[in-house]
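Complex shown without one protein chain; remaining protein chains in place.
Labels for the chains are A and B, by order of writing; each one numbers its residues from 1.
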Amino acid sequence: MSSTNQLTVAHSPHQFGDDSVQKIMYRVLFALVPAFAVSLVFFGLGALIVTGVAVVSCLAFEYLIARFIIKTKPTLWDGSAAVTGVLLAFNVPSNLPVWMIIIGSLVAIGIAKMSFGGLGKNPFNPALAGRVFLLVSFPAQMTSWPVVGTRMNYLDATTGATPLGIIKEGVQNGQPVSELLAEIPEYSQMLLGNMSGSLGEISALALLLGGLFLLWKKVITWHIPVSIIGTVLLFTGILWGINPEKYADPLFHLLPGGIMLGALFMATDMVTSPMTSVGQIIFGVGIGLITVLIRVFGAYPEGVSFAILIMNAFVPLINKYVKPKRFGEVVKHG
Amino acid sequence: MNTVLVTIISFALIGSIAGVILFLIAKRFRVVEDPRIDAVQEVLPGANCGGCGYPGCRGFAESCVKADSLSDLFCPVGGNSVMEQVAKILGKEVVQKEPQIAVVRCSGSPEHRQKTAFYDGAMTCEIASALFAGDTGCPYGCLGLGDCVKACTFDAIHINPETQLPEVIDDKCTACGACVTACPKGIIELRKRNKKDRKIYVSCVNTDKGAVTKRACDVGCIGCKACVKVCAYDAITVENFLAYIDPIKCKLCRKCVEVCPTHSILEINFPPRKTADAAAGKEVSEVTTT
Partner (left out) sequence: MKTFPKGGVHPPENKISAAVPIEMLPIPETVIIHLSQHLGAPAQPVVEKGEQVKVGQLIAKSAGFVSAPIHSPVSGTIEKIESVPDTSGYKKPAIIIKVEGDEWIDTIDRSPDLIKETILSKEEIIARISEMGIVGLGGATFPSHVKMMIPTGKKAEILIINGVECEPYLTSDHRLMLERSEELLVGISLVMKALGVSRAVIGIERNKPDAIAQLTSLSGQYAGIRVEPLKVKYPQGGEKQLIKAITGREVPSGKLPVDVGAVVHNVGTIVAVYEAVMKNKPLFERVVTVTGKLLERPANYLVRIGTPIEFLVKAAGGMPEDTGKVINGGPMMGKALLSLAVPVSKGTSGIVLLSQSAARRKPVMNCIRCRRCSSVCPMGLEPYLLQALSEQARWDEVEANRVMDCIECGSCSFICPASRPLVDFIRTGKANVNRIIRERSK
């Protein structure tokens, strides 16, 4: 009890949960493993190179910017930059040249994340910001997806249209949907990921598996994924009911493209999603609506990225007006 | 060609309609303000520090225009010269005030004041002081977490990493008093600014009995009254075992500094003493030059 034994003093509480930012980020990374495995099977070398480059360059930019521009202690191992890297890679074709991936990482980490103050301060999902920047800058490379099974090829992989692209183009040319469905893989194959598409988005099943893991570990809640998927099903269901020859069925809208990746991993990004359950449902419904609007009526065959980024911009507004239910809130009829 | 024409015309139309609407709104909702408020604001420093007690320079300017006399109003940042200008604009009597400067009344660096606990909470003095008296034996002393630094809009106060105490930069301090309000321990005081920024003050606010103070800190005032006895100008009082030097009465003779057994009276910005024989004096200058 001498004065050498200094006691620590702080405000209560004095006991803490064992969760940490690192654990959350590493859980997200772990949840992305099944989807990555699927893309290794279908895209082989390309998937490996693109993902590797994206992760390494995101980590490098995070370190360099934190160290030399913002001059703070780099928080490389919190895992957030690695998550951004993997998600960026998952959102691009597996034959994207290395230099483009590096540019995408720079935009994702440098512009979308670090310029706002780093972890937790960014209003937009960094990976999606990088992806959309690449899409509008290099539309040709970003929309030529390798066909599955070109395992040992990288830049020279044979490319083909995605199911979404086929349907979109066909409908614009006046072909009925029933005819077009013959040109795309069967739904069971699409569920497994056997189709053209961005690196990590192809297998709905693998993504679902990862999403369930995140739900189990309470990294995400059901609100955003369920409201996005529900809205997409409902909206496309209505359109399909109006004219099944002009609009594809709801199930088709779930399998190809970025819906699953977006709903489970991108929109649920904690930093850029609302802070209340009700807010998250509004956010999810918005994403679902905008996605379908872009897919069915817009110029692009796919619109998940744009939808999420647009709804990201509404998050501060949602947070301002949608508040949690207060304990003991004075109810008028009470 | 046609498209260009249509575009130009429609833009011009929209622009002029908007212009008319803006004009009408401006006219309808015009706020009549005394033009002197702008004139006064013009001469104010524009730091919006709140040192005058009003919300920003505009608030101060409004009060100056409204007030009958300027006697209760003073811009500590601009000082007498600015107040003269304000008085000139408004045609009111100017009230001279002594220029002031902030002093930090604690010398309890880790060397002099043992740490007795480790504070592990949010790094602000306000939060720490709400929790406990401090991580040293002295419940009155500086916590060193820098609320004063955050409060200063003039970059005039900094924590010295060695002493872990705040230091005022004489040239930058405007005596706005923001640090005085920010300090939860009431350690910072505004004192008369002397020639060449010379300062003599008791650098301690500990009101414990001498022995208790001594146990907590080597350089705390123990209330021994040696300074009171030696002061020829009746400027020093001791209350609750703590000496205080009246800045108005003090003639900066430095006698009290010599006799203080705990070196808690500081002399700052003085030339070195001619009689270099006193070892105590040497020690003091070491403390003060940090």
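Heads up, the rule we're going with is that a contact is a pair of C-beta atoms (placed from the backbone, for glycine too) under 8 Å apart; a residue touches a chain by one contact, two chains touch by 3 or more.
Bear in mind that the values here come from a model prediction, so they are computed numbers and not experimental data.
**Q** For the chain not shown, which residue from A:24, A:41 or A:232 touches it across the whole complex?
**A** A:24
**Q** On chain B, what residues meet the omitted chain?
**A** Interface with the chain not displayed, on the chain B side: 116-117, 120-122, 124, 126-127, 130-134, 139.
**Q** Could you please point out the chain A residues that touch the chain left off the display?
**A** 1, 5, 7-17, 19-21, 23-24, 75, 78, 80, 117-121, 270-273, 275-276, 323-330, 334
The criterion applied here is as follows: only the chains that are shown with their structure count from here on.
**Q** State the interface residues of chain B toward chain A in the complex, per the touch definition above.
**A** Where chain B meets chain A, its residues are 114-122, 127, 131-132, 135.
**Q** Under the stated contact criterion, what part of chain A meets chain B in this complex?
**A** Its residues touching chain B are 3, 6-11.
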